[in-house]
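Heads up, one of the protein chains got dropped from this complex, but the rest are sitting where they should.
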Amino acid sequence: MSNQANKQSLDMSLPVKLVIIVSAVVLMLAVVNGLTSEKIASNEAEKSNSARKEIFTDATGFSLVNFQLTKEEEKSVSEIYAAEGSGEDLLGYCISVVGSGFGGDISLIVGVNLDGSVMGVQVISHTETPGIGSVALDKDGALLSQFVGASISEVQGVSAVSGATYSSAGVMEGVSVALEVAGRLLKEGY
Amino acid sequence: MLNLIVISISAILIENFVLVKFYGCCPFLGVSTKSSTAVGMGMAVVFTMTLTSALTYPLYWFVLKPLGLEYLQTIAFIVVIATLVQIIEMFLQKSIPALYSALGIYLPLITTNCAVLGVALLNINKEYNFIESVVYGFSAGVGFLLAIYLLSVVRERMSYADIPKPFRGFPIALIAAALLSISFMGFQGLKLPF
Partner (left out) sequence: MAEKKQSKKNFYLQIIKDGIIFKNPTFIQLLGMCPTLAVTTSVSNGIGMGLSATFVLIFSNFFISLLRKFIPAKIRIASYIVIIAGFVTVVEMVVKAYMQSLAESLGLFIPLIVVNCIILARAESFASKNEPLASALDGLATGLGFTLALTVISAIRELLGNGTLLGFNVMGENFSPALLIILPAGGFLVLGFLIALVQYIMQKGKGEK
């Protein structure tokens, strides 16, 4: 009888001890999260922000644009920012898009001028094969520099990097979508 | 529907969990000496990965995210996986003893199979919905099953070969895996027509 009671209390102690361990660990994580979460959030915002600044070097600020996208566009376009100059005048738009490359998605920010041509293209993240597909995404490389100044009809004429056809096509796809969205944006006047 | 087929084919072939993404290499190399055990392990993984995907989806989107506790996802998921494996083990032992004796010894190993935790985290990363998550979990498991079965068949054959002494065991298995991985590279860049 007493033996049975003993067993009962033993079994009860297992979950209690586990709960103690779990709550101690969770407490520790809550503390560390409190210390790092702001920094992590600002890091992420900083990355896209610095990419936008590299495209529009004269801009003093960027503000989020709320624009009605079509269902098709929503799949690839995530954010649109308006680049503003010193007098709060509009310089152009920065459009975050994804194109599909060889190994997965390529996230880009495409800067578009007020005349609807490309101001610059920045690669945010990609999973292309290092040394092969990634060559097409090199900063100031053969592909990305071709887009500067291109209008929507000229994008298809951009020549792909040899050996990186899929990656190049992924970037072209992203840029075309961005230019299409920007064209509508400019027409409807935001 | 097409979307689900694309997810499934990429998880099995194009981005094979083991040979391209390196999730679950420990059991892949550790229990692939015989094809029968390899298939047993693979089946157990398919089963656990599908259930894990189904359980972690509501846990993240309906509990952790609304409460702002996203940073607890790793710990919550691993607890779910460990518990799930334990429950599956007890359930099989009681109700399907035949299956238990076939899979039994592999089940505890699955808790530390990074493919299982990996698929749970990837489902969240890729923002898949519930059905997509389950399909992705199942297909990634099938990808693992395929890879471990192929390697085990190669290793069974190799056990008859006269391999240079330093290469026996692990090293030759790794080289066989390298050749498998090269052949799976052929699937990359496979553009599905939809």
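Lettered A and B in written order, each chain numbered from 1.
We take it that a contact is a pair of C-beta atoms (placed from the backbone, for glycine too) under 8 Å apart; a residue touches a chain by one contact, two chains touch by 3 or more.
These numbers come from a predicted model, not from an experiment.
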Selected from B:4, B:54, B:75 or B:153 as touching the chain missing from the view: B:75
Touch with the omitted chain, as defined above, among B:38, B:88 or B:177: B:177
Contacting the left-out chain in the complete assembly, out of A:69, A:90, A:114 or A:132: A:132
Contact footprint on chain B, counting only the chain that is left out: 19-26, 28-29, 71-75, 78-79, 82-83, 111-114, 116-118, 121-122, 125, 164-175, 177-179, 181-182, 185
Residue numbers in chain A that touch the chain omitted from display: 13-14, 17-18, 21-22, 25-26, 28-29, 32-33, 36-37, 39-40, 43, 47, 125, 129-132
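Simple rule for what comes next: only the chains that are shown with their structure count from here on.
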Interfacial residue positions of chain B with respect to chain A in the complex: 15, 71-72, 75, 79, 188-189, 191
Of chain A, residues touching chain B in the complex: 22, 25-26, 29, 33, 37, 102-104, 129, 166
